[in-house]
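I have a structure I would like to understand better, so I am pasting it below and will then ask my questions one at a time.
Removed from the display is one protein chain of the complex; every other protein chain stays in position.
Take a look at chain A:
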Amino acid sequence: MPVYTVSHVDNVRICVVMVGLPARGKSLMSQKIVRYLNWLSISSKSFNVGSYRRRQKQQPTAEFFDENNEEGLDTRNRALEMALKDMLTWFNEKNGTVGVLDASNTTRERRKKILELLRLNKIEPMFLESYCDNNEIIMNNILDVKTTSPDYQGVNPDFAIKDFLKRITKYEQVYEPLNMSTDSDLTFIKLINVNAQIIINKIQTYLESRIVYFIMNLHIKPRTIWLSRHGESSYNLEGKIGGDSDLSERGFKYAKNLPELVSRYIPNNENLEVWTSTLKRTQQTAQYLDYPKKTWKALDELDAGVCDGLTYEEIQKLYPEDFKMRDENKFEYRYRGGESYRDVIIRLEPIIMNLENQENILLITHQAVLRCLYAYFMNVPQEESPWMKIPLHTLIKLDPRAFDTLVTKIKADIPAVSTYKEKGTTKLGEGDDAKFNIAGDIVT
């Protein structure tokens, strides 16, 4: 069941058809839409036409994209057909709800063809155009593509930039942007220079409005997100959950170390904002960081209700049935008088939207909340996310890029207890099930 029960999902099938020149952040947005919807348990998948093209033609030069290059045109058309075919199969066989067709779709004729095919298959198209003539934004995207696109892997960077710019001009020659005089019948959203102006036309379902709402919160500038748990707390030492305890001595040490740790990876001239929960241990952890801070109630730890302040042994003794139920379905289990992971995800919605809106943010919060946030950024399935291992005294750095998110784990050299509990035991400590490790390289 979706987290935000989008009503009658099974009756609605939507295809977000991307429109726009290369380097307008289309792939980044496609990835984000898919990630967000999957996080809400609405099945969603992106189909990148470029990668279908690469199966036939790897690393072509700009000439390949010329309107008069018949071989190129032929290959590109085939790629679109393959992507559409796979998408329709996915809709029908996997019961897909929202497909994203990640391609430039720059001409009106092409969009018309796609629309007809989708309607024939009872899928509603929603066009999403990223229109951009701001050079700074375009150059940023080009740099990102140059380093991450398979089209330019191993290619001389200077050549890559030149060739890519040339490729863009090839697309520009045939580009017909969406506009209100010719496309007023279509359901579309048009972003002009990210969000200097946004035009929304004929939104027809709640689910579409929800996708548009998310898109409006996006920006495509490069940015970094940092995640950290609070430093080790006295409750952690005693194996108790919840509460509002102070940091332990080692926890305070982590807090003291944090500014240096952060500054090593973030140049001084860059902006950073620190977000904490309203609980003491996160604020104590943030106290030496000389950056603007915000306190969010929505970042408070999962409320363990009647079990707040107990150890897992005590919970097992006092509420044996609950203890078992939680291990069986940790995502859905709601503590008596408290919350479940699903509840936490619902209250994190404003945080996610605000996060997408902002630039560099360091979040200092709690184990369960971080699991949910990490699951969002890394597309971790619902049933796995409550079991993710997120150790204390470790800074997690996330760099979202067009095709993936780069994770770096920075371990502070300060020992801390483990608060990880494996299924079926009351003992704490990280087992060796690699499935629940978070991604990325460890730096110490």
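Miscellaneous remarks
Just so we're on the same page, a residue touches a chain if its C-beta (ideal position, glycine included) is under 8 Å from a C-beta of that chain, and two chains touch if they have at least 3 such contacts; residues count from 1.
Keep this in mind: contacts and distances are computed from a predicted model.
One subunit of the complex is not drawn; among "ESCRT-II complex subunit VPS25", "SMCR8-C9orf72 complex subunit", "WD repeat-containing protein 48" or "6-phosphofructo-2-kinase domain-containing protein", its UniProt record names it "6-phosphofructo-2-kinase domain-containing protein". Note on the undisplayed chain: of the listed residues A:347, A:371 or A:397, the one touching it is A:347.
From the options A:59, A:195 or A:426, the residue with contact to the unseen chain in the full assembly is A:195.
In the full complex, chain A touches the omitted chain through residues 1, 4-8, 11-12, 122, 124, 180, 184, 195-210, 212-213, 216-217, 234-235, 238, 242-249, 252-253, 255-256, 278-279, 283-284, 287-288, 290-298, 300, 303, 308-309, 336-337, 346-347, 349-350, 353-354, 357.
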